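There's a structure below that I have some questions on.
Note that one protein chain of the assembly has been removed; the remaining protein chains are unaltered in position.
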Amino acid sequence: MQKIVENHEVIETVHLNENSYVLRLKSPVEIPEIHPGNFAEIQVPDTMGVFLRRPFSILDVNYKNREISFYIKAIGSGTQKLGELQPGMQVNLIYPLGNRYTIPQGLKRALIVGGGTGIAPFILLGKELKEKGIETTFLIGGRTSKDILLTDKFSEYGTIEVTTEDGSMGEKGFVTSHSLFNRNDFPFEYVYTCGPDAMMKAVGHLVTQKGVVCEASLENMMACGYGICLCCVTPTVEGNKRVCYEGPVFNVSYLKWQN
Amino acid sequence: MQKIVENHEVIETVHLNENSYVLRLKSPVEIPEIHPGNFAEIQVPDTMGVFLRRPFSILDVNYKNREISFYIKAIGSGTQKLGELQPGMQVNLIYPLGNRYTIPQGLKRALIVGGGTGIAPFILLGKELKEKGIETTFLIGGRTSKDILLTDKFSEYGTIEVTTEDGSMGEKGFVTSHSLFNRNDFPFEYVYTCGPDAMMKAVGHLVTQKGVVCEASLENMMACGYGICLCCVTPTVEGNKRVCYEGPVFNVSYLKWQN
Amino acid sequence: MAKLSIKVHDLEFQNPVTVASGTFGFGEEMTKFIDLNKLGGIFVKGLTIHNREGNDYPRMAETASGMLNSVGLQNKGIDYFIKHIYPNIKDYNTHIIANVNGSTIEDYIAVTEKLNELDKVPAIELNISCPNVKQGGMLFGISCPSAIAVTDAVRKVYDKTLIVKLSPNVTDIAEMAKAVEGAGADSVSLINTLLGMAINAEKRKPVLSTITGGLSGPAIKPVALRMVWQVYKAVKIPVIGMGGIMNATDAIEFFLAGSSAIQVGTANFIDPAISLKIITGINEYLDRHNFDCVEDLIGALEV
Partner (left out) sequence: MAKLSIKVHDLEFQNPVTVASGTFGFGEEMTKFIDLNKLGGIFVKGLTIHNREGNDYPRMAETASGMLNSVGLQNKGIDYFIKHIYPNIKDYNTHIIANVNGSTIEDYIAVTEKLNELDKVPAIELNISCPNVKQGGMLFGISCPSAIAVTDAVRKVYDKTLIVKLSPNVTDIAEMAKAVEGAGADSVSLINTLLGMAINAEKRKPVLSTITGGLSGPAIKPVALRMVWQVYKAVKIPVIGMGGIMNATDAIEFFLAGSSAIQVGTANFIDPAISLKIITGINEYLDRHNFDCVEDLIGALEV
């Protein structure tokens, strides 16, 4: 897989709520092929206390215009600073990194379960599923209706279900308590998930019990992002694997999750 | 002397040539009384490799509008970054720090000798000398005519003489070779200097030989700027003194300069 | 509001935030910026028996998230301190703690004996870890026998709280702490600076006149935390922690690792009011996490 290390120009930063935004960047070179689940390592310009790059899933890409975008939640110094970048500023990116969500031959119905910034990989995934004629349901969870973002995008690729903890939108509760999972017929042959660890574990558990395959994209503290430091491992049935290199996407039954 | 530690807003950055600029800032509080020779410690916003504050002489001050300005030459990461600040951005300052150039009672004719950014303290000094009715000559040295800056300001307070190494403006040579020093009558009773160490040493030597008092404002690597770290000392006839606290202005005959 | 006072041996501090020796002068210059009475304590600039001019300029080099210094204990000597400085600072409503230095054990004893007479100096910090002097200093602090010898000798002439300041430039910091504990120290403070060096590549010369100097600032915080943790587990006497503390979160980390009190050093050069801001931040943390007193944080790391 061809990789690039390049300064990208900020096109704009679209703020979605108090602490989430979409960062749109322009590449100086042709963008290599991006697959759903791939991520980039972004170098945060000069910021006290930020030494290493930061990993972010690739939200969307426009090959013709050489545009790439990210959906970022400000949780610390690095994500704060990226949200303050002004159009025209430069930021260095390495991508595409990591493996991808797989789409098995003959798949007919897929469920995508996401929470928080975990929804980022699902625009590219939804797009590809739609291209292949696969019927897709997006199940998005959040604390309140304010956390349910980008649904306009997802609606282009499938139907949308929502849960919120306070019931302000969709069904009340966690994604795992959604009625989808309680029906006698579970119409999905494949489940894709990304979000907080606890959510992914619960989803993985529920889904595999039903005998359905589940792929999760893991969060992790990374130093390099391209497989050379061994800081980002997760235990699997075959021993420790690098989340940035053998992952971030894993079949949950391959994982030996700890807390 | 009252001191302030405050965030100041950038009003504008006026670039004078490729690497020199005037930084104009607005104080959120009343500006305490500033004396010629005083300096400020500026905290450079988030910059890789810049950990400590940076000291700069106070160029000018407007108490009514709460404006303070600095004349800065970009020579490293900190001064580079300060030159890139945009109007509206905040920068933290501590001032006024250090002692001042003294103006003895009954002084009639003063000579000011400056080179490079060493001319910064001389607007405030010129102003005060003029107020006191003292006749002032500014002798400004540089490599070429491009280095001779702010002369329009100085001309408000006295007459101007120039030397350039390439002869492109004023007399050719160093400030110390200016014809002023070679006349039989040396009409000045007091000389103020600031600039590169070598220049100040040469001026100090020349002037004290003539039996005239010379005050120099020393450059120095400072950690704190307010007297608590003892990093910035210079040897004097009374032992090591803090340049930031007992200085930066010293009577040259008090100093024991090394190279 | 939670209780901020803590004890180091017999000595009660109104709060655990003190300022580190050599990074706050004798406090006098700082009265223009902050109310010193709000501090837990002031560890004043290192004192020696005689006047010392310190090392030649340059004495400072900036490094990544830190700085090197080679001040070399410039001070006017203990007698000058007693006569001209002590009178000005003795009535502050905060503990003035003297930092004691020497080239020989006799030096240390002589300085300590004089300090023992000062009513308003309730404790001394024995600096056996200064990397910037040719004789004595760190040499005492990097071998157990010499650390024991100097601590023991000073203990014999000092009646009040004796804090020994340890050097991080050793293989086994816990051993050193145990050695001085055994020799009578009431507390240990750590870390002093790490021995480092800076080079000007363009000039092909060392930046410091002394070639090497002491590294301080956030760069050394991970090493400092580790050492405080190791020492906390090894000794029974209270530990005073420092090294790269820039804000209240850093301070909390040092409490969790086992510090009873902390010293703010290099941070004073960047923000003269930082120590008071740290006190405020500690208060906020205690309230937010429902702690009644800062003491409950000491060594409270869950491992």
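Letters A, B and C mark the chains in the order given here, with residues in each chain numbered from 1 onward.
Here, a residue touches a chain if its C-beta (ideal position, glycine included) is under 8 Å from a C-beta of that chain, and two chains touch if they have at least 3 such contacts.
Quantities reported herein were computed from a predicted structural model and do not represent experimental measurements.
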| item | value |
| --- | --- |
| Omitted chain - touching chains that are shown | A, C |
| Hidden-chain contact residue, picked from the options C:A177, C:A257, C:L276 or C:V294 | C:A257 |
| Residue touching the undisplayed chain, where the options are A:I160, A:A202 or A:A223 | A:A223 |
| Hidden partner interface residues of subunit C, rising order | 61, 63-66, 68, 142-143, 169-172, 194-199, 201, 203-206, 211-212, 215, 217-223, 225-226, 229, 244, 249, 252-253, 256-257, 285, 300-303 |
| Touch residues of subunit A, complete complex, unshown partner | 1-3, 5, 43, 49-53, 94, 220-235, 239-240, 245, 258 |
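Here is the rule we use: only the chains that are shown with their structure count from here on.
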| item | value |
| --- | --- |
| Arrangement of touching chains [line / ring / star / complete / other] | line |
| Separation of subunit B from subunit C, taking each centre as the mean of its C-alpha atoms, in whole Å | 36 |
| Chain centre separation in whole Å, for subunit C relative to subunit A (CA means) | 47 |
| Sites on subunit C at which at least two other chains make contact | none |
| Per-residue overlap in subunit A, given as positions that touch at least 2 other chains | none |
